[in-house]
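Only one protein chain is missing; all other protein chains are in place.
The block that comes next holds chain A.
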């Protein structure tokens, strides 16, 4: 096959394949992560203690699970603001069922069903009614929190005697590693596989890259969109179960601001808010960066208020970088 210089636009990255480019981006993020680790070790030798590392890992897992769902949604050029509220509703519902003596497998299934229902609700709004995802899920966010408060009457719900039996999911260990980390690893593996190696994953990228072209290419766009909101809802309620298990209480306020955490993680992980670009590996690194950053600021004894300022600045930097890169590409 002949390739002439003329066929490659000057200054473009035509010579580098997509895979190589995303790999290079991943490496950039990995560098940030390594530097953060170095800083953490330098600042405080206690960073490397097993207890601290596992803490950071658990943190990564908890925010990471929701962020994986958010990654799917953002890849289709959408957004899901309702994840935190879904966590709230699921938390109080699960806690009340457990306290009432419902068996654990049924509680788990029912809790996951709540997430799926919320996902379908969001999906119907976006797909059938054609509402902008931002507005649709904003409505769900507000309503969901209200539902959680109403169900729980504004009070935290104790698990009662069921707490011990349910402890394993969020507080247990397997081979010396907290169970939530195992769950996170499994979810990341599945999500990576789905996005990379299945027809559905390909269609998620297609819808996000160019929705109209996807429709004209015969892709069932409504089904793809519906699926990503269901995935996001499902992973939100899974997160809620871990919360409830670990804290032994279902709080109606659980998951407040979780949507902001998840969006930050996804964006820092290099998934484009313009859709069709990015993936779950970046999201894992994004979650690790956010957790490490918080850990370092804690180790430094910086007040939570100041931490918020730093975190906001990081998000702006990440998004700003992304927007600039996008503009250059056009």
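Everything that follows uses one rule, which is that a residue touches a chain if its C-beta (ideal position, glycine included) is under 8 Å from a C-beta of that chain, and two chains touch if they have at least 3 such contacts; residues count from 1.
As a convention for this text, contacts and distances are computed from a predicted model.
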| item | value |
| --- | --- |
| Identity of the absent chain, which is to be given by its UniProt protein name, from "Sigma-70 family RNA polymerase sigma factor", "D-xylose ABC transporter ATP-binding protein", "Cytochrome c oxidase subunit 1" or "Phenylacetate-CoA oxygenase subunit PaaA" | "D-xylose ABC transporter ATP-binding protein" |
| Per the touch definition above, residue among A:76, A:91 or A:203 touching the missing chain | A:203 |
| Candidate in contact with the missing chain, chosen from A:130, A:176, A:218 or A:304 | A:218 |
| For chain A, residues in touch with the removed chain | 1-4, 7-9, 12-15, 17-20, 197-200, 202-203, 205-206, 209-210, 212-220, 276-277, 329 |
